[in-house]
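Apart from one protein chain that is not included, each protein chain of the complex appears where it belongs.
Let's turn to chain A:
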Amino acid sequence: MLVSSLKLHDLIEEIRGAKTQAQEREVIQKECAHIRAAFRDGDPMQRHRQLAKLLYVHMLGYPAHFGQMECLKLIASPRFIDKRVGYLGAMLLLDERHDAHLLITNSIKNDLSQGIQPVQGLALCTLSTMGSAEMCRDLATEVEKLLLQPGPYVRKKAILTAVHMVRKVPELSDIFLPPCVTLLHERHHGILLGTITLITELCQRSPAALRHFQKVVPKLVQILRTLVTAGYSTEHNISGVSDPFLQVQILRLLRILGRNHEESSETMNDLLAQVATNTDTRRNAGSAVLYETVLTIMDIRSAAGLRVLAVNILGRFLLKSDRNIRYVALTSLLRLVQSDHSAVQRHRPTVVECLRETDASLSRRALELSLALVNSSNVRVMTQELQAFLESCPSDLRADCASGILLAAERFAPTKRWHIDTILHVLTTAGAYVRDDAVANLTLLIGGAQELHAYSVHRLYHALAEDISQQPLVQVATWCIGEYGDFLLENCEETETLQKVEEEEVLALLEKVLQSHLSLPATRGYALTALMKLSTRLQGDINRIRQVVSIYGSCVDVELQQRAVEYNTLFQKYDHMRAAILEKIPLVEHGNHQAEAAAKESQAAAQLSEDKASVPTEPQTSKLLDLLDLLDDTPGDTQQPPTLNPCPVGGLVHLLDLPCAPPPPAPIPNLKVFEREGVRLNLSFTRPPGTPPLLLITVTTTNSSEDDVTHFVCQAAVPKNFQLQLQAPSGNTAPARSGLPITQLFRVLNPNKAPLRLKLRVTYNHFGQSVQEIFEVHNLPVETWQ
């Protein structure tokens, strides 16, 4: 057997000699067969060699599970050489999920009590790497004994094993807590390092332990001071700093102990100042210690002067040429920017410099920090820098950068025109990466800025003319052209460079968008609607538009087809209404609740369905429908074509189906939600037994005052995970002196059984004044949502 199987050295040579993956696999398979045979009936003295080979093969990625039992046998052998390989195999091959792992518990126990240091070390190492909860419980007392015996080698290992045990079985912290304080008085650095790790772990797990260890803060300070002031020692010296690892661990523990604890913080203050000023940072080790000191200063209740010093140190770090230090400084400044904003602001120019780095990790950190530093005074400068960055940054950062700029612009925009310019610039540079609501936000913004309509439409038109591939930009531009196309025909006073455009060019551009294969279905919807709107805005011949619209009447895309058909009808049967329907929209309020928009929409849909035959009483609301239709048809998931927004059509179907009769009496108590000058709103609730998530709310408006309530509109909003449908009210007039009340039915779907929250908005005319109230409904009975 020995002759045909290879020594480890030779095996490795053969594997390296293999020219192809297949050859390598062959060699390894052959050898594994030998190893298996050797495990069964080979020479016990050579077993360790076989396992060593197996472990090598395992590292390369080949299966080695048949070696697991062999590890156990080797661990049980008395020879050190066998145990060594056996334990290594156990650490690499065995784990909690295999039942075999419990079998080594006994071997470990024997080895721990033997007294041969290297063997004890091996056992402890294995226990701390793969010890499961049961093993830890069984062996806790053994480990505890080893904590206090004289040899430092075994002690330091026992301490770290204790850390692992505490992590696996938190109850064991009671056993390991008492020895810690005595261990702190040791001189051996390995023991100290382990002890501090153990104390840190215990403090993080229980506040009681934290309080207990706060009394050792003076001792820790003393140890650190000795390290810092000690002269050159060959023992633990790393580039001139005495045991930086231990220093860093102590600083970390001091941080945890000093947080929110005045007394400890005070004890540490002097020492921290000393370390901060005296550490030599020419090499990495010194920087590591200094960095940790800075973090500790910022986290505890330190003196104000010390904090300023700390932030300045971080600023100095930013100026170093060593990129690692800059990275680390940016990370911590990001943590501090919330609490010490003004201090961090002073380093803003340096942070912006880091944006221009070619290093991806560094520029990512710099981006996050820059976005956090934008405020109203520096927004113009910062946005410029960020936009420059956006043009050159790697693609995975683009989305964050774009949305960051847009957010900052929204919060701090100095003027509307600047805001529009910024969004436009972002859309042209990184249009594909912006978030879905950017389109909606921009349209709202433009809609709201009346004086800038001409300017916006000119700029958008020219941007669109250059490039029709960036979908968000195209959508906004087509919407704008549709709305304010008449401004395009005149010169724009704001910027002389943007000349007027011919009608034909505008129509040609919109058609191009409509036909381009780059356009998403949603975009085409925008374009088609824009064309329609232009039919009323432009003076010239609208036959071209009629042609396009009728062509799309037979389009494959259902959404477009529907629109085209409806618009065709507008041209033919309802031509007299066309101008009214396609009027410019009024200023829409920026509603954050999607449900509110949906509520308005179904409200409008209800109106439309009932009044379609006669002249619509509210052309504005149907225009609202159109606008909201656009707004809700967001680019969203650009991969799939957007489904038709269910509310208008679905809402119509539902509304036509459901009776308007009031629901059957509800077992849930009624709720009075609003009262003003005799006008009262009551809510009554029903939960139909067949559908648990459904709740029907009937809003009843009564008027006991002397004057009629007219133009009554009630709208509702619910949290996002609910669905709300509003039925048409019975009317919008509540006659005086308790005339017929207005009733309206709301349907609320609550699939997650989340607590119901409801906001209502009512507008009406009363006593010659127009009243608008928005309020949240409190004290909703629990039965409404459980």
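One rule holds for everything that comes next: a contact is a pair of C-beta atoms (placed from the backbone, for glycine too) under 8 Å apart; a residue touches a chain by one contact, two chains touch by 3 or more; residues count from 1.
In this text, contacts and distances are computed from a predicted model.
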Undisplayed chain, where the name is taken from the UniProt record, one of "Adaptor related protein complex 3 subunit sigma 2", "Transcription initiation factor TFIID subunit 13", "Protein prenyltransferase alpha subunit repeat-containing protein 1" or "Fructose-bisphosphate aldolase": "Adaptor related protein complex 3 subunit sigma 2"
Per the touch definition above, residue among A:E96, A:E134, A:E186 or A:D400 touching the missing chain: A:E96
Touch with the omitted chain, as defined above, among A:A90, A:I104, A:L257 or A:A288: A:A288
Which residue of A:S128, A:S265 or A:S456 touches the chain not shown here: A:S128
Residue numbers in chain A that touch the chain omitted from display: 8-9, 12, 16, 52, 55-56, 58-61, 63, 79-81, 84-85, 88, 95-97, 116-118, 121, 124-125, 128-130, 153, 156-157, 160-161, 163-164, 189-190, 193-194, 197, 235-236, 238, 243-245, 248, 252, 284-285, 287-288, 291-292, 323-328, 358-362, 364
